[in-house]
Every structure is written in structure tokens, then in C-alpha cells.
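One chain of protein is taken out of this complex; the other chains stay put.
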Amino acid sequence: MAAFDLIIVGAGIVGCACADAVSAAGWRTAVIEPGPVGGGATAAAMGHLVAMDDDAAELALTHDSIRRWQAFAALPAAEFSRCGTLWVARNEAEANAIDTRIARLAAVGIRAQVLDAKALYQHEPALAPGLLAGMLVADEAVVYPPAMARHLLQQAGARGAALHLGRRVQALTSGGAMLDDHSHLDGPVLLATGGALPELAPQLPMRLRKGHLVITDRYPGALRHQVLELGYADSAHGHAASSVAFNVQPRPTGQVLIGSSREFDVTDTAVSPPMLQRMLQHAFTFMPMLRQLHAIRAWTGLRPATPDGLPYLGAVPGMDDVWVAAGHEGLGVTTALGSAQLIVDLLRGHTPAIDPAPYAPARVLT
Amino acid sequence: MTETRHIVIVGAGPAGLAAARAATSHGARVSVIDAQPAAGGQVWRHDVAHASKRAARVAIAALERVEWLAGHTVIAATGQTLLVESRDGAFDIGYDALILATGARELLLPFPGWTLPGVTGAGGLQALAKQGWPLAGKRVIVAGSGPLLLASAASLRAHGAQVLGVYEQASRHAVTTFAARLWRWPQRAVQALALRTRLASVPYRCASHVRAALGDDRLEAVEIVSPHGVTRIACNYLAIGYGLVPNTGLAELLGCALQVGPTHPAVQVDALGRTSVANVYAAGEIGGIGGLACARIEGTIAGHMAAGDSETAAACLPRRARARRFATALAHTFTLDPRLHALATPDTIVCRCEDVTLADLAAAGDGRGARLATRCGMGACQGRICGSALTELGHASPRGVRLPLFPARLDTLASTSTTTFP
Partner (left out) sequence: MSAPKSIRLSVNGQPVEVPSGTSVAVAVAQATSVFRRSRHGQPRAPLCGMGMCFECRVNIDGRAHVRACMTPARDGMQVRSDD
């Protein structure tokens, strides 16, 4: 029986970030992953490091995590591209809310500026006419998630972490975990299994929220910033069975990545033509030039969604020595590093940089 | 009044054209779709400098009785509807029966210098020549494997190229044994003899392969390995191909089962051209590389079957069996020398679209994880070139086909004629 200070189940971006942080703290770590590293929701993700200001707890975690991401700005594997985020308002209500958003971001030290219509089109000429105003968060960036996940895991491996790749945890046992090859690992367990969390912790509610993405051929200069509609949170934080929200991103390769869509409780990962159509038609209303770009690939991902949209970060109630870092919805990449540090601090009994209460798993069981 | 059956045929090469002729003979409403601007596929590709073979002209005449959609590409398929894109727009086309005659592409293996301008497929340079590519007086080496090399060499010569030699990787023994058996297929024997005559002054070397293409910004010379050692030959073009791979993308998108066993996927079909999906038939190369005779007879069978005439289809079965036997013999002769799997060096590019080298892939491990990390296969060719090469070299096959089947305008993916949103 191998003994560890922490056994991490799942090598998506969150599990890998945790492996890196925990091993850096000197702990003897094991990581168990049945599929390719970063092969789940991480592989489908846009890789956008973005602050969403609608929820204070989400914003705190996001801000903390984005700060930590800056350390990777020069790492080739990250493909870190500081394209900035441009939020666009299509109606008076959205335009009028910009100042409040800027203030909320400023309160946590994130710099954002309002753009009037003229400035908006100067910043992003391809936008459809008729938009009222915008908000530019110039320092935000995008990364390439699967390569980052692998990098973080390699760091952990270099510090001696035991990587059980191609293996699956069959069951949690008292004192550890049993793998599908019947080997047993001894030690506290951290579940970083994303949407698969209910398999090992069925008491924690988790829903899958399917999203579509399309990537185009190379069109360098077509798009200067990541662009989102200010109404994006209505989709992300809403509870509609299905919704779309405008989101485009220039990849460092010059390719354009287009999203977004959300559908609850659909586990079929095949691309749904009607959903794709809806997402694209919505996108065209913000950026008509997208119509002529060539799509090379379309794919889907399943975001892990908790009832209140905040991840579970902390001890799993009712289980001994089992912890969880899962349920990040569409912010898994953004908040991976902050989540990992929060977990390390909780495990070591240190005071975390941000208040951990909003993410406590026990909150859903009262 | 009874509804006329609408039969859609994807591919206007020999198989698709034969299917069109057979289907229209029953009065069915037929549409033929091909991404190329002209009919004929690859084997009967329109040649700007030479008149078409009579057989091709006759076959192409069948298009007069169909809705002929040249320059149209199938992008997606749902239910019994295909989403089709052309230069000017996109639309849905429904069908009662579908015949897949999407043909094959060349198997191109990575080796040092293969990305240089001037290095093309063997069939590739022939296709370019037929489009009018200037080859007069150009020094050309033809290499790789298979009977396609001879056909290509003859065609290139006819377009004015100076073909310096044909370098076949199979052994002399394999090739001469095969040639000795050609009497069983008289038509082929005649073809082969004709080719040899036209190429009488062109050296044909067996057990030879190209190990490198040399040049700075374009091809200047190649290095050839033969039983006599390594030779460097200055040339303008290297036309190199290692056989053919079925274009199974649309079949896979439709859910057609693939054959177990062959290195490269082929669609599972019975002798009457039925795939595992109801109302979907397949003919020609996509059911297994079989050449022109297989394509024509299987296209005919599929056309009759799609139109509901299984009796006439069944009468073609003996001819089909003979054609398929030849194809099998061919495949055995030209199996690839394992040394070809090791031609690529660590800095050889494997994925041309994303500039991923063999070393990049090796560093990332194998399988899906490696492709995710390097983005190998995620470029414009959607893994068609690198995917088949990696499969041949023994790496895990990339995952199944997704939509869009070919790069398509976002406008096309967004188009809908019938869907309403909640």
C-alpha cells in the first residue's frame, strides 16, 4: 500500500493545478486519471482568463486566480495571449450598468474602462453597427488549456508526484482509494473530477451544462480582443434549459474561436446542429463579418455546474479525509490556480487569501 | 400519382457516374454532388490538354439526366438530409436513397523535406498536370508505391515532363510475380503493356524509395535508396505517393459501420453495395481500394439497388467479384516496406497544417493526449493527411469524424431551412 499526503483524483486543469500547488508545498502527491491529461472539459474549454463581476464570491476567486496566472505569461506551453476583453452593450440597460461593473472590478483591483460608441468601434471595427457602449478590461488574456494542464502535471511529476495515468478510482475506502487494477493508495483524497463528481461523492449535486464552440481557419487581425456581450451572465448565471450568449476570441494562431451555448442535462456530446445554428446566428448579430470565415472544427464540452454556480472547494461533508475541488462551470481555467491555492491552504490549516465559506461543500446540504 | 424516388449520389467519379446511369435508367430523380468543378473524379479528371477517354465521355453524359451540382461540398448530414455548400451559398438536400462514391485520396508519408514546394503526390502531380500545371521540360521523379506510379508517369510524360525514373518500393520479385498473374485480368494486362511501352525509356526501379527531398525554398534534388546504395538526383518535381486511402468521412458521419481489419478505414458494404445504414449505399474505393473496374461495376450495382431493382443489380455480381479479386491481389503485391515507417526524423513535420514535428508528438506521448497537446490534426485538412500517415506508421487512429466534414463558412453552419428555435 502506497501512502500519500494527498491523492488527487482527476487530471483536468483543476486537478493538475492542485497537483502542482500541493507538490510545491512539499507534500507527497499521487494523481489518478483514466483519460488523456486535460482531456475532459479542459480540452473543450476556451481558455479565457476572465473576471465575471456579477457574483462577489466568484469575483474574489477569479481575481485571486488571475493574479496567479500572470506567472505563466512567458511560458511557451501556456500560449498566453494578452488580447484583453471587450464587453459590448446592445441596449440602454446594459450600457447604464457599465459604471457599476467598472467599480466592482476596481474594488478588487481589476482595471476596466468604459468606451463610448466611437471608441468601441475604434477598438473593434468588425462589430455590428448599433452597439451603444463597451467596457474594456485590457489586461485579460487567453491560454491553451490542455497544454497548461500537462505543464502543471509535469511540474508535479518533476517533484516526485506519482502519476497513475490510464487508471481509474474504483472506490473510496476508509483511508484512501482503490484503483481499477485493485491497487490501493493510502491517504487523504481530493476529488477534482469535474462533472464526474457524483460517481464518488453522490451527495454533492452536480449538473452537466453542454456548450458548443467553433474554431475557424487563420484570419490574423480579424479580431483584436476577446469580445463578450454584457448580457453573457444572463446565460451563464441563468437557469434556462438552453441559452446562447455572444463570445468570440482571437487565438494567438490567428484563428477565431466562437461561442457560447448552454444546455442543462444533455449528456450527448455530439454537436447539435440546431444549437450551433442558434449560437452562430446570435453571434452574427454582434459581428456580421464572422459569416464568411471558414469553420474548421465544431465541438462540445460539458461544464460541471453546482446549484449556485460556485465550485465546491473544501472538505466533503460526511466523509473522512475526502476533499473536493470541482464544479467550476465555465470558469475552470480562470479559477484553477486560485482554487488550487485555496485547497492547499485549507489542507494545511492556513488562512486562505480569500474567504473560503462561499465554496464550502457543506453549504448545499443544509 | 406516385412519388418519384429521389436518389442523391455523392461523387462524380467513375463509381458515381455509373450509379447515375443505372439510377436514371429507372426514371428516378437523381442529384449528383461533387466538390470538384468538373466531373470525372480523379481517374477520369478533365485534362485541359487532352481529350477525355471515350469511356469517361460516355459516363459523364449520364449527368445530362440528373441535377448536377458541381463545386458543391457536403458539410453535414442529419436524418436523411445533407447540408451542402458551394461558392455562392448553402442549402439542404434530402434523399430517399443515398449513394456514397467519395473515392480515395493518396497516402502521403512524411520524410525529410516532404513539405518543400515541388514535392507532390504521385496522383497529385498528375491532377495538377491535368489542370494545366506547366511541366514541359521539367525534371520529374516519380516514387512511392503502386500501379498509380506508372499511370502517373505516363500522364506526366504526355504533359511534356522529363520523367527521370519511377522508383517503386516493392521488390522486383513482388512486382514481376504480380505482372505474371495479369493474364487473369486481360484488360489489365493490356493496360500494363501499354503503359510499359509508353514508358519504355523511363527507368523503373524496384526496392527503391526516396529518403529525403533537398532544397532551400523549393525542391532541388532527391536522395534515393536502392539495392545499389544512395543516389542523389537533381529534379524540379518529386511526385510521390504510397497508395490510396478511402475517403470515408461522410460515411462515418452518417454512422456507417467500418470494416474491421484493414489499416485504413473502409466502409463495410455487402456485395450489393448496402452499408449498415438503411438507404445508404457505397460504391468504389470507399469500400476498399479496388480501382476503376470495381468503381464502375459497384456504381452500377448501387444505382440499380437505390432505384429498387435488386435483380439487375444481382446480375452484376460475378463481374464485381472478379474486379474485387484483382484489387486484393494488388494490395498484397504493394504492401509497404517497414523501413518507410522510419523515414521521418525528429524534425520532420508530421502535421503540415500545424507544423507539428515527430519530436513534438513523441514528447507529448501518444494518442489523443498528444494530439490535444500539439494540435496535430486540428488544422484545415482536418487530419486527412497526417491522420492517415500516422495510422500507417502504427500510431493510434484519431477519433471519428465530426462536423463540418470539410471547412465551411460559418454562414453555412448557421443556415437552416426548417428549424425553429424555442
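Each chain carries a letter (A and B) given by its place in the written order, and its residues are counted from 1.
As a working rule, a contact is a pair of C-beta atoms (placed from the backbone, for glycine too) under 8 Å apart; a residue touches a chain by one contact, two chains touch by 3 or more.
These numbers come from a predicted model, not from an experiment.
Colleague: The complex has one chain that is not drawn here; which of the drawn chains does it touch?
Modeller: Missing chain, whole complex, touching shown chains: A, B.
Colleague: Among the options B:16, B:118 or B:165, which residue touches the chain absent from this view?
Modeller: The one listed residue touching the chain not shown is B:118.
Colleague: Of B:85, B:106 or B:298, which residue touches the hidden chain?
Modeller: The missing chain is touched by B:106.
Colleague: For chain B, which residues reach the chain that was dropped from this view?
Modeller: Residues 35-37, 42, 46, 48, 71, 105-106, 108, 115-121, 123-128, 131-134, 217-218, 349, 352-355, 379-381, 384-385, 407 of chain B touch the chain absent from view.
Colleague: Footprint of the hidden chain on chain A, which residues?
Modeller: 217-219, 253, 292, 294
Convention: only the chains that are shown with their structure count from here on.
Colleague: Determine the centre-to-centre distance between chain A and chain B, using the mean Cα coordinates as centres, and give it in whole Å.
Modeller: 42
Colleague: Per the contact definition, I'd like the list of chain B residues that touch chain A in the complex.
Modeller: 76, 78, 83, 364, 367-369, 372-373, 378-380, 382, 402-404, 407-411, 413-416, 419, 421-422
Colleague: Where on chain A does chain B make contact in their complex?
Modeller: Residues in contact with chain B: 35-39, 43, 146-147, 150, 214, 216-217, 242, 258, 271, 273-274, 276-278, 280-281, 283-284, 290-299.
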